[in-house]
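Note that one protein chain of the assembly has been removed; the remaining protein chains are unaltered in position.
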Amino acid sequence: MMSQTNWKLEPSLESAAQIQLQAQYELFIDGKWQKPLSKNYFNSVNPADESHLAKIAWGNAEDVDLAVLAARRAYDTVWSKLSGAERGKYLFRIARLMQEKSKELAILETLDGGKPIRESRDIDIPLACNHFFYYAGWADKLQEAFAGQQVSALGVAGQITPWNFPLLMLAWKVAPALACGNTVVLKPAETTSLTALKFAEICQEAGLPAGVVNIVTGYGDTGAALVAHPDVDKIAFTGSTAVGKQIHKACIGTSKKLTLELGGKSANIILEDAPIDQAVEGVINSIFFNQGHVCCAGSRLFVQESIAERVLEKLKFRLQSIYVGHPLDKNTDIGAINSKKQLETIERYISLGLAEGAEIYQPDCTLPSKGFYCKPTLFTDVAQSARIAQEEVFGPVLTIQTFRTMEEVVQKANNSPYGLAAGVWTDKGARIFGLSQQLKAGVVWANTFNKFDPASPFGGYKESGFGREGGRHGLSAYLKFSN
Amino acid sequence: MLENLSTPELFSLLALSPSIDQIGTQERIARIQARSIKGAAKIQGLRMALSMIDLTTLEGKDTPAKVRQLCFKAQHLHDQAADLPTVAAVCVYPTMVGVAKKALGNSGIKVASVSTAFPSGQAPFEIKKLDTLYALENGADEIDMVVSRGRFLSGDYQFVYDEIAAIKELCSMSRLKVIFETGELDSLDQVRKISDLAIAAGADFIKTSTGKIQPAATFPVVLTMLGAIKDHFDKTGQMIGMKPAGGISSSKLALQHLLLVKEVLGEAWLSNEWYRFGASSLANDLLMQYQKQLTGKYQSAAYFSID
Partner (left out) sequence: MEILKTYKLYIGGQFPRTESGRSYAVVSPSGQHIANACQGSKKDVRNAVQAARKAQASWAAKSAFNRSQIIYRIAEMLAARRGQFLEELQALGSDLEGATQEVESSIDRCVYYAGWADKFQSLLGSVNPVASSHFNFSVPEAMGVVGVVACQQTALLGFISQVLPVLIGGNTVVVIANQKSPLCAITLAEVLATSDVPGGVVNILTGEVSEMLPTLSAHMDVNALSISPIEAKLQQMAQEEAIDNLKRVRIFAEPLYAESAQGLPYISDFQEIKTTWHPVEQIAGGVGGY
């Protein structure tokens, strides 16, 4: 006699009470909070429940100009005169302060962007802190990093960051820039400004000289003004391929150095000898981590035909213990979609998938009634030529294709304008190296996925962008080289 | 159990055991350990865990008096609290089975006996057989046997398989738990292989450890064994039980174990018919946590009987 146990976890909400949000945030220019010359503000919304978070300043071209002026002045009179060791000390201090405020930063990140608190707390914030620690140590070792070449800073860097990993992407941009001796004007994504603004406070607390870091919030027009500004020496952008190409165009004919980190449609390949349970878990991590709002997401799964049915069975079972819920719930696996606009995009693609004849699977789960949410979604019976297998969805939607030989899957994996990442699951070492050699991707994950480390270079091939962030390679983007 | 497999059949079966990636396994576990169990779910979990304990004493210095005390505790975990479950079983050496059986009366608590030259298993099969028969004759409801690790590490899978199958045959209606002593095995791949082997040979439960060495029931080992149980269920519809033993001394760990079961196997395994904790000091920690949940106050060990 066996009565079925029913054991459901209760929501375990992290309290947002410790966060004091301001009603209104200004721009951070020249070490001070300044009202925007544009006199404009926009609303920031919590995607978990569509509630209003704060008013954020909307910088215009004049505001950007002020920021660049401040960055230039700081570069010329202060930052370029400091030794690498001194710059490094500021970065260490910033890293320490970020560590000390990590709880606050994690909650802010979740409130602003919708990602689960577990991920902000355990992944985003620690990686962001560590990125500063890592690059702090390079600041006085640049010559050794590039032996045989003379290196120097570029000057003023204009940086535009995305909404999927707001603070982490800020760290990926600001840390190397400052370590290399540049000063920065940063424009965060309009839906996620809060952690960048908190970071500005941290810079103040660290005693960072005024003007070394400037934050100008706003929309795409703010970013465009930054890109167009004649006194910016370097542009770094992470975001969509479409906007990346616009920025690329705007830089032609200027002397601006450029790096782009754009979209992807990365292939995740499971061979028949893969450690199958860990491969299934790897699939979950590759496409449902951060609601699938990941440029390097393994959004195209390729499974060797002999194990395809079994893998699919295991995936479907695994999805039953994925919890879609309120981002502040510590048990949430998939949080809120970042914005209404993005949710609409994802839903359009899901409809498209159905229209293209793919077979859909979504687990049985209840979505919160308010806010922007999407169920994890699998599409099987997907053709290589289907649009959902080619275009970036940027959501928790996985397409599944089968393959028979490695030659076939390499061809299909590379058959894309993108080339950001790839995953390879196999028990055989020789195969890992053989496949990763053939795959046209800037990051290859073998028997793992979505692993990031400040010491590991990240970036794409082809239309996924150019330039690398992380590691020694990540320094090149922010230096001038001469012999 | 699959019909007696010949050596080629056995080897074919074992060749299908998937390889296990250690790091990926650890990551899955870390995710589950990050879960937060509160409120009613926590209380339910603590009660479930209590009901799943095989209260254990396996000391050279065990005496009937010690065993009688343990059996009392098994039935009266903490009478100061109302309506607590009892443990699932008491686990003892064959020489103490009779004592335990008498002391437990018709409480519904099972008597599990270790056998087959526990803990080392280094004895001729005749001795292991007599050991088991003795325990069964004295009333053991469950047998916890040990596998021959040395033989397994030598690749003598047929031997290991045959031993389990033979002991299972002796057990007939009693349930057989097969102990792997995973702390002596080399890798998670081996843990998976021996799990598949034991299930094929007729195990009703697979069990991690004797509790006599470290490491015992680590999470990677447990997850690997649950994977074998799940795959077997998917293939045949047959449920196999799981018993981690040794090193589970805190409620936090016990609840994480239950979460692992829920996510990897499903709620059908969340009963003491299919899941046991081999533990001795766990009970009191569960009781303390339970009291804390009810009263809101952190507890002291002084208020809970130690047997």
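Here the chain labels run A and B in written order, and each chain numbers its own residues starting at 1.
Everything that follows uses one rule, which is that contacts are C-beta pairs under 8 Å (C-beta built on N, C-alpha and C of every residue); 3 or more make two chains touch, one makes a residue touch a chain.
All of these numbers come straight from a predicted model, not from anything done at the bench.
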Touching the missing chain are A
With respect to the chain omitted from the figure, which of A:Ser12, A:Thr110, A:Asn130 or A:Asn447 is a touching residue?
-> A:Asn130
Among A:Tyr25, A:Tyr75, A:Trp138 or A:Tyr323, which residue is in contact with the omitted chain in the full complex?
-> A:Trp138
Checked against the full complex, the residue among A:Ile270, A:Ala358, A:Leu378 or A:Leu435 that touches the missing chain is A:Leu435
Where subunit A meets the chain that is not shown, the residues are 85, 88-89, 92, 130, 133-134, 136-141, 144-145, 406-407, 410-411, 428-431, 433-435, 437-438, 454-455, 471-472
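Here is the rule we go by: only the chains that are shown with their structure count from here on.
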Gap in Å, rounded to a whole number, between the CA centres of subunit B and subunit A = 44
Listed in rising order, the residues of subunit A that touch subunit B in the complex are 2-10, 12, 118, 122, 273-279, 281-282, 285, 313, 321, 330-331, 427, 447-448
Under the touch definition given earlier, write down the residues of subunit B that touch subunit A in their complex.
-> 18-21, 23-25, 27-28, 34-41, 44-45, 48, 227, 234, 258, 262-263, 267-268, 270-271, 273
